[in-house]
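Before we start, here is the structure in question, set down as structure tokens.
The complex is shown incomplete by one protein chain, all other protein chains being positioned as in the whole.
Each chain gets a letter, A and B, in the order it is written, and its residues are counted from 1.
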Amino acid sequence: MSRVFIALQDNENSRFIVEAISEDNPGAEVKHSPAMIRIEADNRLTVYRQTVEEKLGRDWDTQELQIDMISIGGNVDEDDDSFTLYWNS
Amino acid sequence: MTVNANYPNYQGPVRDRVENFHGNQLVYVMWERHLLFCAPLTFLADPNMSFSDFLNDMLHPALAPHPESQQLRFDDAKWRLNGEGFAPRLEASLINNGIDHKSQLRLITPCLSDLADAAI
Partner (left out) sequence: MNAKASKRLNMKERYRIMTRDLAWESSYQRHEDIFPQESFEGIKITDWSQWEDPFRLTMDNYWKFQAEKERKLYAIFDAVSQNNGQMNISDPRYLNAVKLFITAVTPLEYNAYKGYARVGRQFGGVGARIACQMQSIDELRHTQTQIHAMSHYNKYFGGMHDFPHMFDRVWYLSVPKSFFEDASTAGPFEFLTAISFSFEYVLTNLLFLPFMSGAAYNGDMNTVTFGFSAQSDEARHMTLGLEIIKFILEQHEDNVPIVQKWLDKWLWRGYRLLSIVGMMMDYMLPNKVMSWAEAWEMYYEQAGGALFKELERYGIRPPKYAEQTVAGKDHVSHQSWFIFYQYGHATAFNTWVPNAKEMDWLSEKYPDTFDRLYRPRFELLAEKAAKGERFYNNTLPQLCQVCQVPLAITEPDDDTLLSHRDTVYEGDRYHFCSDGCSDIFQNEPEKYVQSWLPVHQILQGNCGGEDMEKVIGEYYRIEMGEDNLEFEGSSEQRRWKQWKQAV
């Protein structure tokens, strides 16, 4: 088992993205530092477009994540509906 | 091993050949377990200078800011040269002592004060 992580800028957009991640990934652990939020999980973590759109109340492209994301750990799998981080090992 | 270059016989200039130091050579000195000077010192010295002149005119003044420099007696010190035990001949030149370009000398002194506890 390995930990994947995503770090986001602590801004208005991220607040809703973090809410969506927490809802869709029950085991995820959210850690706050000055100006940044780090979310960790065992092996896999997924951001779903639909949940983020519900939280934000507007259309959201999964590639928009790139604006607020500051780091990741794990392999990436991205399509129009979701963004996933995972380890195989 | 050699560089894997995209043309044969890759070679570059040896930047620190002794010829580049205008008749002088480099000598490094590490005062073992004395870390007030963060790293071994680099000296530019005439290879024909006697070892005793090197100690008295170059090394000792350089070490003056160290609180133990007053108690430091070179007669009580042990030396190593390029990883080997070394008994210097004081009146012989550096080069005749086997101290050639880019040699590293290590100075090993007995405990001189309680600064030794923190390897200062």
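Throughout what follows, contacts are C-beta pairs under 8 Å (C-beta built on N, C-alpha and C of every residue); 3 or more make two chains touch, one makes a residue touch a chain.
Here the structure is a predicted model, which is why all the values come from computation and not from measurement.
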{"item": "Hidden partner chain, residues of chain A it touches", "value": "2-5, 7, 9, 33-36, 59, 62-64, 66-81, 87-89"}
{"item": "Where the missing chain touches chain B, by residue", "value": "1-6, 10-17, 20-22, 24, 26, 28, 30, 32-33, 35-44, 62, 65, 67, 82-83, 100-104, 115, 117-120"}
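Basically, only the chains that are shown with their structure count from here on.
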{"item": "Length of the line joining the C-alpha centres of chain A and chain B, rounded to whole Å", "value": "56"}
